[in-house]
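What follows is subunit A.
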Amino acid sequence: MMKILNLTGISVYVEENKAHPIYEELTSRSRKKAEDFPFATMKDLFMVAACVGAQNDRYDKLGKRKDIFSGEVFNPKTDVPVLAALAFHRTKDVETLADPKQVIDISQCWANGGIHILRDVLLGNPGLSPLYNFVELIQE
Partner candidate 1 sequence: MHLERIEIQNFASYFKEHSIDLACTSDKPVVIVLGGTGEGKTSIFDAINWALYGTEYERDLINRRMRKRQIIDYVNETALRDAESKKLSVEMSCTLYFEHGGVHYYINQALVAEPTRDSDGTLIPRQKDRTTALYEITPSGNHKRKQYDAIFLDEILPNNVKDYFLFDSDRIYNLSSPGASQEVREAIFRVVDLELIKNAEKHLSEIATEFRRAADREAKGEELTKVSADYEEAWENLYALKEQEEILKEEEQAIKTQISKYEAKLENLPDSRELQGQRSVLLNQLEQVAGEGGQIELLLGDIREEATTAALKLAADPLLNLVTELDSRRQKGLIPKKVSQKLLEDLLELNTCICGTKFEDGDQIHSTLCARLEAERGKTSGQGQLELLYQLSTASEFVNDAIGDLNKKDKEYHRLTDLRIELDLAIKQLDAELDNLPLEDYGALTSELRERRNAQITNARKLQQVADRIVDCEKQIKALEKQRENLGKKQKKVRGLQLRESLAQNAAKKFEEIYKVFAEDSRQAVEKLTKQEFHQFVQSASAYEVALSKDYELQVLDSLGNRALQRLSMGQSQCLSLAFITAISRVSEKNPPLVIDMPFGRLDRGVHDQISNRLPKIASQIILFLIPEIEWNEVTEKNLKPKARHIYDIEFDEENRESTLVKI
Partner candidate 2 sequence: MASKTQKMTKSQQRLFDLFKEVEDEDLREIMIEVVFLEGKHRSGNFPRKKVRDIVDAVAKLQELKED
């Protein structure tokens, strides 16, 4: 089967000064620390940040950028279709989907807009752990 979106070898960037520290703040591979770090990988956080950005119509272009992972880590069954949907949400043009680099660029801007909102939601309510603030967000 032909893949419309081959994201292999494409670096994914976040804003270095404002966003990258948040990525570090919310991510830990350790399962023991799941309660305080709602995301195991930066890719996971990126995906949710992009969804939150699109949901809140916050599309922010990146300033100084830092690469945090490469496109092959995206899950082809879940992440890739969502990235395509978010790209279409921005351009309303299906031809965008033929250009993997453009899809990533758009999702980076959605993520850049969503990351601050997401941080506030996850860390803003000290009554619950960050993970449980995340669960509440999903269950709303």
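Candidate entries met the following condition: all candidates are chains of the complex that A comes from, given by their letters.
Convention: contacts are C-beta pairs under 8 Å (C-beta built on N, C-alpha and C of every residue); 3 or more make two chains touch, one makes a residue touch a chain; residues count from 1.
Since this is a predicted model, take the numbers as computed values, not measurements.
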Options 1 or 2: the chain contacting subunit A in this complex: 1
In the complex with candidate 1, residue positions of subunit A that touch it: 1-5, 31-32, 34-35, 38-40, 44, 47-48, 50-52, 54-55, 76-82, 84-86, 88-89, 94-95, 97-98, 131, 134-135, 137-139
